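Missing here is one protein chain; the remaining ones are kept as they sit in the complex.
After this line comes chain A, so read on.
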Amino acid sequence: MTLQDSHIALAHGNGGRYMRDLIEQVFARHLGSETLDTDADSVPLTLPGDRIMLTTDGFTVQPLEFPGGSIGSLAVHGTVNDLAVSGADPLYLSLNAFIEEGFDVARLERIVADIGRAAAQVGVSVAAGDTKVLPRGEGGGLYLATTGIGVSRHPDALAMSEIRSSDVLLVSGPIGDHGIAVMLAREQFGLRGDIRSDAACVLPLTRALRGVPGVRFMRDPTRGGLATVAHEISRATDLSIALDEATIPVRPAVQAVCDMLGYDPFYLACEGRVVAVVAPETAAQALAAWQDLPGGTDAAIAGTLGGNAGGGRVTLRTTVGGERFLEELEDDPLPRIC
């Protein structure tokens, strides 16, 4: 076979036999399904319902593999989760892979297998795909892009415009695991496996809230973390949000790394958590629904919305009884103390 040389060559992107081999022996082998037709220019899909949801995302994480996941599982979960928090059931994915010349084929296979495994677990099929090979030095080894199609299933409208003052903010589990796990893996801190990414499909969590009335809005706190989601909500609603340091779950190992490096866990990325805004009357019910699930045992109240003294602002009620600003992330956070 043409993949005997164990590294990707430019020829694998030329549209010829090399490329055909790559697609069949690596991608189709792990991602094959009844919808995937590697010969077709496009595929027909049957969609059960009329509220079709579409989302797309690109993945450039470094390192490509980290404790708890890889760029492959992330490419599935990231896109699936965006559909899930919109209240949809995901059905199909498309996949684009941009591979750098010289990339290790065995590694590529591992990552594609991760994609296949993640998709199978979620119950979505990869219905279309494409690969490109980039000249050496022009890519971070591997970039992925996925597009997802789903059908909206949440009984109520989910939108920031539904949010009311005194609503409650819930978080489905400990924050910051992904951000710290990836950073430690990237910078070779020699702390292998101590902290694993939370990367996972959140569909069970978002489905569990379909039976709970008063769910206004959901979002997965990825880049910028919980604090950034809070800022997005605050900006859109002009309401203030007070997060609660005492109740927001943070794993001790994550907190310890944060303390050492001077990071605030509220800004760290999660890849398997949901933030939900729920009416105060049903917040307890929503919380209980999550806590019954394996991925939601540590779910907690993250904060409350309300008031807008001087415009919406995001604060943290600290464990020592104070309240401090959680400012919007700057490009380059500078230490402030004088």
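Definition applied: a residue touches a chain if its C-beta (ideal position, glycine included) is under 8 Å from a C-beta of that chain, and two chains touch if they have at least 3 such contacts; residues count from 1.
Criterion: contacts and distances are computed from a predicted model.
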item: Name under which UniProt lists the unshown chain, selected from "Carbamoyltransferase HypF", "Response regulator receiver domain-containing protein", "ATP-binding cassette domain-containing protein" or "Nitrite reductase (NADH) large subunit"; value: "Carbamoyltransferase HypF"
item: Hidden partner chain, touching residue among A:Glu24, A:Asp57, A:Glu109 or A:Glu327; value: A:Glu327
item: Sites on chain A contacted by the missing partner chain, in the whole complex; value: 183, 187-191, 256-257, 259-263, 309-311, 313, 315, 320-325, 327, 330, 333-338
